[in-house]
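Report on the structure given below.
The complex is shown incomplete by one protein chain, all other protein chains being positioned as in the whole.
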Amino acid sequence: MSLLRSLGLRVLGLLASLLVASVLIFLTTNALPGDIAQVILGTNAAPGELEALRERLGLNRPLTVRYLEWIAGVVQGDFGTSMISGRDVVGLIAPRLEVSVSLTVLGMLLAVALSIPMGAFAAMRRRRTSGLVVSTISQVGLAVPSFWAGIWLVIIFAVYLRWFPAGGYVSIWVDPLLWAWHLVLPVTALAIVQASLLSRYVRSSVVEVLGEDWFRTARSIGWSRVGALLRHGARNAGMSLLTVVGLQLATVLVGAIIIEQVFAMQGLGSRLLLAVSQRDLVVVQAVVLLLVSAVLVINFLVDMTYQVLDPRIRRVGEAA
Amino acid sequence: MNAPILELRGVDVTFRRRGEVFRALHEVDLAIHRGERIGIVGGSGSGKTTIARTLLGLVRPSAGEVLFRGRRIDGLPERQLADLRQGVSMVFQDPNSSLNPRMNLRGIVGEPLRSPLLRARGNLPPDTDVTVEAVLASVGLDAEVLRRFPHQLSGGQRQRVAIARALVSEPDVLIADEPVSALDVSVRAQVLNLLSDAVSERGLALVLISHDLAVVGHLCDQVVVVERGRVVESGPTRQVFDDPQHPYTHDLLAASLPI
Partner (left out) sequence: MKHSSLAVGGLLIGLIVATAVVGLFWMPFDPNALVGPRLQAPGWPHVLGTDAFGGDIASRIIDGAKRCLLIGVVSVLGAGVVGIPVGVVAGMSRSWFGDVLARAADILYGFPALLLAILFAAALGGSTWTAMAAIAIATVPAFVRIARAATMQVMGLGFVEAAQLSGTPTFQVALRHVLPNIAPVLGVQASVSVGLAILAEAGLSYLGLGSGQDEPTWGRMLREAQDQLFNAPLIALWPGLAIALATLGFNLLGDGLRDFLDPRLREIA
C-alpha cells in the first residue's frame, strides 16, 4: 500500500476516532440520569426556577440536536458558554493551557531523558546486582502515586531545604527563570513514575538488541558496547520508545491534572475540577474533549512518524 | 469397485493474502474408496495439507466439488456437516499442539462422543469410560492413562492418543497428515504399524500425507504425487515408485533415502 494511501486512511481513522470520542463524551455528560438544573440551583429551588433554567440552558431539546449544535460550534472554535458564569468557555480555558502544556511536555521529556540511561543500564548490567537494583527502582517507581512523590518532594525540597517553591506557576513569557524554578518539583514528580514505566520498555528493547546478530557482529569487529548500541540499537529502541510515549501521553496528561493539585497550579486540571464540583457540564465537556483530542492527534502524529521511519515502508517508497 | 466414499472433483483452491492471490490447488481430482490406502506425497508447499483440509471441509474450494458418500459438502455450514465429521477423522502432525494441555485424556479422547452434532445422527458409541478405555487399549495404552494429562506422556504416546481420538467416533476415513514427522525416529515404526493395524482391523480408508516416501511406500497401496498444487502422477505405489513417469516424481525419489 502506498504511503499516501495509508496516510489518507489514517487521517480518516483519526477523524472517525475524534467523532466517536465527542459522541461518547457528550453522551456521558448529558445522557446520564439526573437533573442538572436541580443540582445547580439546589434542592430548595422552585419548580418554576428549575424550568426556567432548563429552558435557558437548552436542556429540554432532544439530545441529537444538542449534540450537533455543540459539535458545529466546536469545529468553528466555539466551545459554548459556562452554565454557571455565562462566560465564554474558550476564554476560561485559554489562560490555563500554558500551565498544562508546560507540565505535560516537560514531564514527558524528563521521563524520556531519565528512562533511556536507566533502561540501558538495567539491560547491560542485567545479570549483575547493579542492574537488578535499577530494575527494582523502576518497579517501585511504577507503584508510587505521582501525587505522593510530589508531596514528598515538597516536604523535602520546599519545606525543609527551601530550595524550590511549594507551588504556584510563573509564565515563561513573564520570567523564564522563575518559570523553570516553579516547574522543577512538579515536573520531577510527574517524570518519576513515567520514567519508571518507560525505562522498562527501553530495557527490553536493549536486551533484544544485545542478543541480535548484528550487534554481536559489530562487537566482534571492534565497536565498544555503547558505540555499537548507539549505532544499531538506537533506532530499534527509539521506535519502541516512541510508540510507548504516544500511548502514555494520556496518562501524563491525567497525571498533570493531579499534580496541579499538589502544587496549586492554575492549569486545565484545576479548572476542570472546579467545573465538576459546580456541575458546569459545558466546561467539563469542552476540557475533556480538548484533552482527548490532543491525545488522539498526538498518537496519530506518532503513528505517522513511525510509518515514515520504519525502514520497510521507506524501501517500498524508494522502489516506487 | 463401489463408489468413492470421499472425493475431490476438479478442485481449485485459492487463498488471498494481503491483496495477493495464491492458487494452492489446480484442478485436483482425488477419489478415496472404502478400505483404500492412499498416500499423498510432494515437497513442502506442494499443497498436500491443503488437500487434507479441503477433504475435511476446512477450506472452501473456489471451483470444483467435494463429495462425501456421493453428496456435495463444499460450502456447507458446520451444522450440516455431521455426516462428514463422524465419517472422516484427522490425525495431526504435531502431537504437542493437537492435544489440549489442560484436558485429561478421558476428556480429549472422549470429545467426539460428546458432540451434539454427532450424537444427533444416532449411531455414535456411548460417552463412557468403557468406550474410551477400549479405543485406548486398541492403540496400546493402558486404562490408567485416562486421568493423565498430555504433558505426562511421551511424544509417541501422545500421537497414539491422537489416533485413538480419531478412531473413537467410528469413522470410515482416516486422514493422517505427517503423523510421524514430529516423532523420534525410533518411535516412528511403532506408530506407523499401529496406524496400519488400526486401519485394517476396522476396514477404514486411509489418506496418508507425507514428504517421506519410505513411509508411504510402507503403508499405502496407492500414491498421488502433488507438485505446486497439481496432481502430476498417481497410481499403485509400487508401480509409481519403480517406474515414475513424471520428472517431479523422479526428483522426489532421487532425494529420498533408498526404500
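Going in written order, the chains are labelled A and B, and every chain counts its residues from 1.
What we mean here is this: contacts are C-beta pairs under 8 Å (C-beta built on N, C-alpha and C of every residue); 3 or more make two chains touch, one makes a residue touch a chain.
What you see is a predicted model; the values in this text were computed from it and never measured.
Novice: The complex has one chain that is not drawn here; which of the drawn chains does it touch?
Specialist: A, B
Novice: From the list B:Ala82, B:Ala134 or B:Val187, which touches the chain that is not on show?
Specialist: Considering all chains, including the one not shown, the answer is B:Ala82.
Novice: Which of these touches the unseen chain: A:Leu68, A:Ala94, A:Ala113 or A:Ile155?
Specialist: Per the contact definition at the top, the residue touching the missing chain is A:Ile155.
Novice: Identify the residue among A:Ile84, A:Leu142, A:Leu178 or A:Val297 that touches the chain left out of the display.
Specialist: Counting the whole complex, the residue in contact with the absent chain is A:Leu142.
Novice: Using the touch rule from the top, list residues of chain B that touch the missing partner.
Specialist: Residues in contact with the chain left out: 56, 58, 78, 82, 85-86, 89-90, 92, 94, 97-103, 107, 111-112, 114-118, 162, 165, 169.
Novice: Considering the whole complex rather than only what is displayed, give the residues of chain A touching the chain that is not shown.
Specialist: Interface with the chain not displayed, on the chain A side: 17, 20, 25, 28-30, 32-34, 36, 39, 139-140, 142-145, 147-148, 151-152, 154-155, 159, 166, 247, 249-251, 253-254, 257-258, 261-262, 272-273, 275-277, 279-281, 284, 288, 291-292, 295, 299.
Everything below uses one rule, namely that only the chains that are shown with their structure count from here on.
Novice: Using mean CA coordinates as chain centres, what's the gap between chain A and chain B in Å?
Specialist: 55
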